[in-house]
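Presented below is the structure to which this report refers.
With one protein chain held back, the other chains of the complex are shown just where they sit.
Note that the chains take the letters A and B in the order they are written out, and that residue 1 is the start of every chain.
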Amino acid sequence: MIRFLANRLLGMAVVLFLVCLFTYVIFFVLSPDPAVQICGKNCTPEAIDQIRANLGLDQPFWQQFWTFLSGLFVGRTYGTGANAVECVAPCLGYSFQSSQPVTGMILQRLPVSATVAIGAAVLWLLAGVSAGLVSAVREGKFTDRFITGLTLTGMSVPNYVLALSLQFLLVVTLGWLPFPQAVPFSEDPLQWFMNFLMPWIVLSIGAAAVYTRLTRANVIETLQENYVRTARAKGLSPGLVWRRHALRPALTPIVTIFGMDFAGLLGGALITETVFGLNGVGKLAADSITKNDQPVIMGVTLLAAFLVVVGNMVVDLLYTAIDPRVRVGSAA
Amino acid sequence: MLKKLTRAPAALLAAALLLTGCSGGQNDASGTAGDDPVSGGTIHMLQNADFSYLDPARGWDGGVNAFYRLVYRGLTMQAAGDAEDPNAIVPDMAESLGTASEDGLTWTYTLKDGLKFDNGDPITSTELAFGISRAWDPEIGIGSPWLKNTIAAPEDYLGPYQSGEHPGIETPDEKTIVFHLIEPFPEFDSVLAQPNAVPFPVGTGAGDEFINDIVASGPYTLETYTPGSLIKLVRNEHWDPDTDDVRKAYPDAWQFEIGLDGATIDERLIAGQGADQNAISGKVQPATLARLQSPDLADRVETAEAYCVTYMGMDTTEAPFDKLEVRQAMNYAIDRTSLQTASGGNQLALPATTIIPDAVNGHKDFDLYPSEGNNGDPEKAQELLASVGLEDGFSFTLDIRSQPIMQAQAESIQQALAKINVDVQLNVIDTSTYYETIGTPSQMHDAAITGWCPDWPSSSSTMVPPLVDGRVITEKGNTNIGLFDDPEINARIDEIRAMTDLDAANEAWGDFDEQVMALAPMVPLLQEPSVFLPGENIANYIPNTSMTDLTIVGLKDPSAG
Partner (left out) sequence: MTFTPTELEAEGAAGGEATGDPASSSPPASGRRLVRAFMRDRAAVACAAYILVVVLMALTAPLQVLLSGYGPLEFDQSAVDPNLGGLPLGWGGGIGADHWFGVEPGNGRDIFARIVYGARVSMTIALLATALTSTLGVVFGLIAGYFGGRTDMVISRIMEFLMAFPALIFMIAVLSALPAENRQALLVVVISFFGWPYLARIVRGQTMSLKQREFVESAKASGASSAQIIFKEILPNLSSTIIVMTTLAVPGYVGTEAGLSFLGVGVVPPTPSWGQMIASSVSWYAVDPAYFLFPGAFLFLLVLSFTVLGDRIKKIAESGEARS
């Protein structure tokens, strides 16, 4: 187990390092000169050189990449003298456009993103699993076909189309919900719920549809397994058969996918946050893209990759705990 | 001598994204001010983009300048938005406007009593000199260049943090401050009204200290700042209204909600739920205009004149635009009515025939290339082209920005010029690099569509010269994109700039505009005014496309919302 764990951790470190390197190379090549951005409106070539030297932008690529990497662990200082700026670990970089450390910018936005993501995850898990169960129980009947139709629709509607339609219907026309704003839960729980409801629905609908289908398929399959049939034949009550023999194995795969989907939500929430004007990490990424603020885009990319990799890892561990056979399999 | 190219787009953008409104207020203020503003409450400002910088030495655009007015004070300032001439420069912390020496090289100001920072410390000439000297810091002083352009300083002076006290600014006593200029500059009062001429406690503001927190001298101070999301301002208890003739500061607090989509902002203002009735925002989207017809919304609508001109610059150094007749033919041929429709219709665009917009002091009304209904005069244009042997037309490349309205404008130009056999090739350039490209003469094609706004609307000295002065042409960051260089024009610029009677100077700028347009170095296309929809409970909101005066806005009923 310890060896397996060490292996996984090492693999994770390698993947993260590659993500860092790849991202850094891409942005190193594509990024506009930050010195020009800092230098601003009335700039001279000498001033640009000065700033480049201050920030170490005149150093070779590997040197800069190393500084960046070490900044992640021990922090770093941008510039020198009176205007030096401290960027504490984990330093994801420094936005020269807004003069803010990237880590801080992300942290400020994280609560909103977390609220959107967690709410959506809860919603899709509840809706997806229960709809899937109902569908499986009523397999082939009208309810099943109706739910299947719904899931296909849910998977197909682009979430910005859904977001705009919902906003037009529920907010503009009917006035049932407010235009989403990030109201803190502590300020007004009801308003918090009302404001975040629409983003939750929009963000969860695609995943809810997928989870419905998965649950349905898994449950139907499990019900056909021999041991379930045996349990039934032995005369166990249907409720007991369901709880003890059908549900658990049927829902295990859901756990694995859920971990990864949830970790991947940061990227997924970009459109939802942008359409609703919620200032989360996804919106930060979108705004930075329009402003061409590469350090921020890079920071968000790295954080998102980190979450996905860690999510994968946690899922693997959970899976191993549930089903020890996996250990042998994944060694290949 | 000043490169304001990158700033002009910033100002245009800010005007487009953020504040603004109605200098029409001078005339119709009485109509909307039925309910007077009362002290108290919170005003919400809904906006799409964050302010560039809270540090006034760094930021310099219409949106953030309006914000600075709430938290910072200078020696002079632009008059209140509801003043008779809202463009005028009036004293702020100074007892009066500056006194210039005989040779025009030394300007002296005296401070009022009772001036304090938000921490209670008194503001003296020392703090003012310190704050102003920050403009020389190479990394911080990236805002308005005017202090550096006018106040004398040694070449190696790099601001207070690296070089210490500014040698060109004297503080003989606590109340007196003396500026030594590079050369006479009759409009120096306007320079000191720039946002970076404000006081700070000595030694503060190095590095990124004022990025997230500030030291306020105006009626409000920063309570919270979440970059890209939220700014909350509360009253600065140490600001004494008796020392301030301009700012009214009615509300107790300001809340800037940032990051909202333009369409969402309009929807919220129209719906006016809860606190949104206490909200204001920048100009409305063209799509919203149709909905403002209903009587209750129409009552709330405010309009504002344009402070900028949208024009087509032509490279006057190369064929075919090196010929005066060709440039004049362009001026005749353009269909400004179609341009107007393409730019959002007559509420958002007006035909421009002069370089100086109506709202800027110095504007003179003239149209050297008239046509019926502003639809263009292809016959006249054809005649001019024939006179130089171009009756079969020609083809040229027009640089435009990848933005729908500008593309629509370009297409309109394409169609109008097709009538005189001129074939326009469009070269679409990405927004992020557009101004850099056309500001580099080696990269700009035959012509380009762009805009220009004055640095201060009290005069046209920063409106026309940067576009036509042959001596400001540079390899990068060029503002005279037509590369127009006429000795007579250059000489006239110097003459008018030297005039100490500013009213006479402004009149001269108007005539100068006409003199320039006779040589047709560009085609003025449009002035783009704006429409605003303040919340129902907002009073005395006089939006302005150059800089909206937020310090005079208030709520009718502070308990509502």
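Basically, a residue touches a chain if its C-beta (ideal position, glycine included) is under 8 Å from a C-beta of that chain, and two chains touch if they have at least 3 such contacts.
Just so it is clear, the model here is predicted, and its values are computed rather than measured.
Colleague: Sort through A:Phe61, A:Phe146 or A:Phe168 and give me the one touching the missing partner chain.
Modeller: Spelled out, the listed residue whose C-beta touches the missing chain is A:Phe168.
Colleague: From the list A:Asn159, A:Gln181, A:Asn195 or A:Asn279, pick the residue that touches the absent chain.
Modeller: A:Asn159
Colleague: May I ask which residue of A:Leu55, A:Met198 or A:Ile271 touches the chain that does not appear here?
Modeller: Answering carefully, the residue with contact to the hidden chain is A:Ile271.
Colleague: If the hidden chain were put back, which of B:Gly262, B:Gly282 or B:Pro466 would touch it?
Modeller: B:Gly262
Colleague: Footprint of the hidden chain on subunit A, which residues?
Modeller: Here the touching residues of subunit A are 11, 14-15, 18-19, 22-23, 26-27, 30-31, 152-153, 155-161, 164-165, 168, 172, 203, 206-207, 210-211, 213-214, 217-218, 221, 253, 257, 260-261, 264, 266-268, 270-271, 274, 282, 285-286, 289-290, 292, 294, 297-298, 300-301, 304-305, 308-309, 312, 332.
Colleague: Hey, which subunit B residues sit against the chain that's not shown?
Modeller: These residues of subunit B touch the chain that is not shown: 261-263, 266-267, 285-291, 293, 338, 340-342, 344-348, 402, 404-405, 407-408, 411-412, 415, 428, 430.
Convention: only the chains that are shown with their structure count from here on.
Colleague: Express in whole angstrom the distance between the two chain centres, defined as the mean CA positions of subunit A and subunit B.
Modeller: It comes to 41 Å between the two C-alpha centres.
Colleague: Which stretch or stretches of subunit A touch subunit B in the complex?
Modeller: 32, 38-43, 47, 50-51, 79, 81-85, 98-100, 105, 108-109, 171-172, 175, 178-179, 181-182, 274-277, 279, 283-284, 287, 292
Colleague: For the complex, give me every residue of subunit B touching subunit A.
Modeller: 2-4, 6-7, 10, 50, 53, 58, 60, 137-140, 142-143, 145, 148, 161-162, 206-208, 211-212, 226-230, 257-261, 264, 267-268, 271, 273-274, 432, 477
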